Structure formats: structure tokens, C-alpha cells
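All protein chains but one are shown in place.
What follows is subunit A.
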Amino acid sequence: MNEGNIINVNMAAMHTARAPFHLRTILGSCIGVFFYEPRMKLGGMAHILLPDKPQDQRSFNAAKYADSGVPALLELMLSEGALKRNLICKICGGAKMFAGFSANTISDIGSRNQAAVICALDGLGIRTHAKDLGGSTGRKIVADLETGLIKITHFNVGEKII
């Protein structure tokens, strides 16, 4: 893999790209939502930080929240020519890393994120083809836009491909 071909998706950001590029992100309790259109070798990735968009804000970053980020990523893919029926969807992340943390703040946001992303995908009628969720370790995910496969690296656990 050529390092120059890797596009980093930061916290609360989303990107689309085509082969030969790779989309990469690091996940803790966040969820990485990946859409792939095999016909065009076009991929889109959103780094979702939180479950629900704020109710009291007029402007906000859509990619940050599950309920706004998933539709926004779909919209972005469609605007680049993807067909919804061709989309392959994969989701990763949602770990609980600080076990034993005081519940009033660092709560189990990973599980809430998982539920919110699954709910948002259901709402759009998108089936999830593969997922790697939960656990207690962070993940590095790199999506190869040539094949649509995601390589997931867990610290101290190893690698897997979905």
C-alpha cells in the first residue's frame, strides 16, 4: 500500500474517494460508516462521534452525529453518481475503552453510537453487509477502494479483514 494513496478521515469528518485511494480512520467509541459503490470503485467514509444531532443548534457539523451523518454520507455518495441499490455498507467501531469510568460522564457512548448508526441505516433502507463493533480496544481501519475490503487493526488483538 502506497502511503500517498491514503486519505485520512479525521474525527467528525467524512470523505469520498475512488480507487486507487484508501480511506483510513482511527476509532474508539466512534463509528466508522463505509459505503462502497463497486461499479465505480467509489467509497465514502464518515467518522461518527455521537448518536444524536443537537436539537437547539441552527448550524452543526452533520458528519459528527449518527442521525445526520449517515444520511449526509449517502447524499454525498449519490451526488458523485453512486446508485443506492449498488451500495455495500460496512460499519466498525463503538468500543468501550475506559472500563470502570465514572458513569456520569464517560458513559458507554460506544453502544449508543452503534444503536444510532444501525437505526439511521434502517431508516434509509440500507442493509449492512459486514460489521465489526464493540469490544474494549481501539481500531485502525483502512478501506481499499479497489476491492471494497476494510482492514481492521486492533491494538494487541491483531488484524482482520471485512
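We take it that a residue touches a chain if its C-beta (ideal position, glycine included) is under 8 Å from a C-beta of that chain, and two chains touch if they have at least 3 such contacts; residues count from 1.
We take it that contacts and distances are computed from a predicted model.
Enquirer: Out of "Electron transfer flavoprotein subunit alpha/FixB family protein", "CheC-like protein domain-containing protein", "Phosphate transport system permease protein PstA" or "Oxidoreductase", what name does the UniProt record list for the absent chain?
Expert: "CheC-like protein domain-containing protein"
Enquirer: From the list A:A17, A:C30 or A:A116, which touches the chain that is not on show?
Expert: Reading the full complex, the residue touching the unseen chain is A:C30.
Enquirer: Using the touch definition from the top, which of A:A17, A:A95, A:V117 or A:A143 touches the missing chain?
Expert: Counting the whole complex, the residue in contact with the absent chain is A:A95.
Enquirer: Kindly note down the residues of subunit A that lie in touch with the hidden chain.
Expert: Touch with the absent chain occurs at residues 10-13, 26-30, 49-50, 54, 56-61, 64, 95, 97-102, 104-107, 109-110, 137-140, 153, 155-156.
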